[in-house]
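Single-structure report; data block below.
Note that this is a trimmed complex: some chains were dropped, and none of the rest were shifted.
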Amino acid sequence: MNAAVAAVFKRDLTLAWLGGAGAAAPLGFFVGATVLVPLAIGADGKMLALIGPPLLWVSAALAALMTLERVFQADLEDGALDQMLLARAPFEALVLAKGAAAWVAVGGTIALAAAPLALTMQAPLPSLPIIFIDMAIGMIAFFGTGLLAAALAAGVRRAGVLIALLVLPFYAPPIIFGAAATAAAARGEGLFTPPFLLLAGCALAALALGPIGAAAAARLQAE
Amino acid sequence: MLPSLRLSVEDLAVARGGRRIVERIGFNAGPGDYVEITGPNGAGKTSLLRVLAGFLRPLEGRVTMSSNFGPIDRDEQALCMHLIGHRDGLKGPLSVAEHMAFWAGLYEGGDEAAVLERVGLKPLAERPARTLSAGQARRLALSRLLLAQRPVWLLDEPAATLDIAGRAWLLGLVSDHLASGGIVVAAVHDPIGALPNHRVALNPATLAEAS
Amino acid sequence: MITALANPQRFMRFSEWVLPFAAIIAMLLLIVGLTWGLVFSPPDAVQFESVRIMYVHVPAAIWSMGIYAFMAVASLMSFVWRHLLADVAARCAAQIGVAYAGLCLVTGSLWGAPTWGTWWAWDSRLTSMLLLFLTYVGYLALWSAVEDETKAARLASILCMAGAVNLPIIHYSVEWWGSLHQSSSLWKLSGPSIYPTMLWPLLICIAAYGMVFFALLLASMRAEIYRRRVLARGPA
């Protein structure tokens, strides 16, 4: 089973870095949004410190959303989903591996990019590792629930937009807690603030239920 | 291979899009048996194979398997089979070797290097799948059989796009599998060369009736 | 009773004679509640006549949440036991639920214009109602996006159950967020100090919305079952 999970993880990671949507497009969007919005409103330093954390989180959520569309759709169209269903390893574990690969490729890059971007938004240097951790954990929540939505919408034409619709109610809590945790970190309150703990709770729930639900849905798509 | 493996299909009925397309199919295959499914386009060959593989629920009837350790339950059944469908299931940007490595990991078996040699794709190992010719891609897809090492092979027009050498190679693959006690169920338009122990001719519903 | 009704034939027979009564009771409650509320109840001291929207608004808000809970139970039954009736019930309930949630948003918005001077405010209760509305829309969008109905039913039931886990989390997070932001104190509920002259018509309206839901649910389930029977018989 470990070999199968590792194989799926490695393949999806390779695919994310090679062709397809890759990790670069969401990263580009993320950086673009966090740079363009302050530019467009001509924000000054104080303003930036205020809108910085929420902006980071909204853009991160939208960037994650962007990569979800083809997670299952591509595998369904080209028959790779069948291949995974025929493996001896539990399908749930393989779906988890897919999610983990997306999380590393996209979530990791975005979390890494978020820290330096927070600097330009007046976050103090010591808060950067904390902001990175916040983001990385928030991404678990985004990808866990996103995986479920992606599996539900696979096979539908223009699944991307349906996924967006399905996923929004699930993204609201982590965004609320995440933005608050990042703002607290930028104020120098450290990592283990109440919103961070609540964010971690959302991530745990998504991690526990997302892959199971996604696997159940993806199995139905393979008809 | 599992000793005295049996694959029995009883009174199977399959529906697609709410319409019954396959009715009352049955066969009982044992080790070394080759089951040939024939029928015109749209007769339900692909659907039948997907029922056997456990992807589609049959409307009626049952698919059962047993070995001399006793009956194999439904969940385990799917893990005794491997289906090669119409689509090759390749990822354009991944190389031939990367595909093999993926399957070797996914199915936890098979010696990649030996399989690469056996399917004759060694010279193309580093090529992205996108650049393979149709027949080369088909060979790559068929290599999954050697990596997954399942006793029951379900093949959907396996020889499509293969050249003469490729078909001979496929026949060798199938014969070896049968000789080692495996079961092969193949949907074909042209015989692949092996002598069928069971023939399932799906009702020749003409296209006109297949609305 | 539930297991007995799970059989479509029995459900059809049961609903055939219950439906007229339910419909009549719903009509009566609605007429009494709305005329009492909209015509005879006193205008509010602060909000004057606009308070009458409450009789449309509040029951819609309450039932749009209740209906989702009903759907979640139906979805669980549909997923575990593959009950045809359960997914018909969940889907039909969603269509009514989305209408209630939409009604709550629209009437709330109409109410907000005179009382708060704005159509919309990012208050925690409003925000969670909007997210509930989106949850409904997503559920129905999934149903209509997947052509194969048995598949759609199972996918939708997975979504509905996930949503049932999510809605309390939303509720909590949005409350927490509201307390964080002190949203310009727009939402000043008079709370339990509501006059009995306003409470009674409100309670009747709430009961009426419940009966309307029940009657509509039976009617649309019957229609849906007939539609599937016709489809199952195949094209003419």
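Going by the order they are written in, the chains are A, B and C; count residues from 1 in each one.
Note that contacts are C-beta pairs under 8 Å (C-beta built on N, C-alpha and C of every residue); 3 or more make two chains touch, one makes a residue touch a chain.
Keep in mind that this is a model prediction, so the values were computed, not measured.
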| item | value |
| --- | --- |
| Full-file chain stoichiometry, since only one instance of each kind is pictured | A x2, B x2, C x1 |
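One rule holds in what follows: only the chains that are shown with their structure count from here on.
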| item | value |
| --- | --- |
| Central chain (distance from its CA mean to the mean of all protein CA atoms) | A |
| Rounded Å distance, subunit A centre to subunit C centre (Cα mean) | 32 |
| Inter-centroid spacing, subunit C versus subunit B (mean Cα positions, whole Å) | 49 |
| Centre distance in Å when subunit A and subunit B are each reduced to the mean of their C-alpha atoms | 37 |
| Multi-chain contact sites of subunit C, meaning residues that touch two or more partners | 148 |
| Set of subunit A residues in contact with two or more other chains | 223 |
| Subunit B contact footprint on subunit A (complex, rising order) | 1, 3-4, 6-8, 10-11, 14-15, 18-20, 78-80, 82-89, 94, 222-223 |
| Interface residues, subunit B side, partner subunit A - complex | 50, 53-56, 78-79, 81-83, 85, 87-94, 98, 101-108, 144, 148, 150 |
| Residue ranges of subunit A touching subunit C (in the complex, touch as defined) | 145, 148, 152-153, 155-156, 162, 165-166, 168-170, 172-173, 176-177, 180, 198, 202, 205, 209, 213, 216-217, 220-221, 223 |
